[in-house]
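Just one protein chain is left out here, and the rest sit where they should.
Here is chain A:
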């Protein structure tokens, strides 16, 4: 039996470059069960690439990724699909499948196994959790960006895996659904899952994650609980923009906000 804090998914000295442009440089990262790990950082810092490497889509030039102690390269695709689910940023479809069929596709790795018997219940629960029940019969391609994102999220939930990799799951979602999706990520973690989530909104990351990894130019600049990593000087340096970190006046939660005074002053003098 693995202890609850053992790393399920870990990157060891991962480096990757596109052509001569280095994207990731010797990244070490460990994701544990029962935790939500947020990957944050400015555009081009390597968040999505790191997620792709963790998902097994990209083979690193150096280093390796292990899932349950076994290097990803040695996993069979089908076993992998029953162990980890990936929510990509893009939600495209080539043919007019209704949303319900898209969610059902999440069950395909379980075909021919006893878990298959629960397909309908699992799919119904996933639809309800992602709040897309009323979209079930509509063609996926005709849904709005946010609705597509939620339907894809339902598909990931239907896959029922212990590891979830979510690439900007809150993109294009309204504020209520953003909270709902991340709350569900927390629920999954509480039930024993390891969740990695790429986020742009640092306040969201602070509110919903146990740990954050701040990426800067392909390296992990800082890693730890949000309160330790999200400090005004470090964020201002990494994002190359003045940033304030304040406690919420009522709840004490971290609020990460851009400091706009410099920009506004510049505009006024102009």
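Here is the rule we go by: contacts are C-beta pairs under 8 Å (C-beta built on N, C-alpha and C of every residue); 3 or more make two chains touch, one makes a residue touch a chain; residues count from 1.
Here is the rule we go by: contacts and distances are computed from a predicted model.
Note on the omitted subunit: UniProt lists it as "Heme ABC transporter, permease protein HmuU", one of the names in "Heme ABC transporter, permease protein HmuU", "Nitrite reductase", "Xanthine dehydrogenase YagR molybdenum-binding subunit" or "ATP synthase subunit a". Across the entire complex, the residue among A:30, A:127, A:185 or A:220 in touch with the chain not shown is A:127. Considering the complete assembly, chain A touches the hidden chain via residues 55, 57, 77-78, 80-82, 85-86, 88, 90, 92-98, 100-102, 105-106, 108-109, 111, 120-121, 123-125, 127-129, 133, 136-137, 139, 141-142, 159.
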